[in-house]
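As you look at this complex, bear in mind that one protein chain is not there, while each of the others sits in place.
After this line comes chain A, so read on.
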Amino acid sequence: MSSENLVKHLPNDIGGTGCSGDKVNIFERDLYPWEKRCHALLDVLDYHKIVNTEEKRRGTENIGTEMAGKLSYYEKWIVSASNLLLQKGLLTPDAIAQKTKEVAARYNVIL
């Protein structure tokens, strides 16, 4: 692939790039409770004009190809939101580190 194509198409811009052999995996499932909370949280951040939909989408694009390939849909969303909140100076890395430790301990999880 020429480097020019990388400039023209950002990672999420995949319209038309698929192969016919990659069949659509058609199935139904309910979201996990945390996924729905994550969705709702991002909606609330949009209402407050803290993180809008387009910023969130760009945030999922800015996590790098490896992470983009390995994380699930809402895993990308919460990572994107966390990065944006850090960039905007609304949260600090220390506060997130301390809080995740505290939450993990609450559920007897070792991170």
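By our rule, a contact is a pair of C-beta atoms (placed from the backbone, for glycine too) under 8 Å apart; a residue touches a chain by one contact, two chains touch by 3 or more; residues count from 1.
In this text, contacts and distances are computed from a predicted model.
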Per UniProt, and picking from "ABC transporter permease subunit", "C-type cytochrome", "3-(3-hydroxy-phenyl)propionate/3-hydroxycinnamic acid hydroxylase" or "Nitrile hydratase subunit alpha", the hidden chain is "Nitrile hydratase subunit alpha"
Listed in rising order, the chain A residues that touch the chain left out are 12-20, 22-29, 31-34, 36-41, 43-48, 50, 52-54, 57, 60, 71-75, 78-79, 81-82, 85, 90-91, 95-96, 99-100, 102-104, 107-109, 111
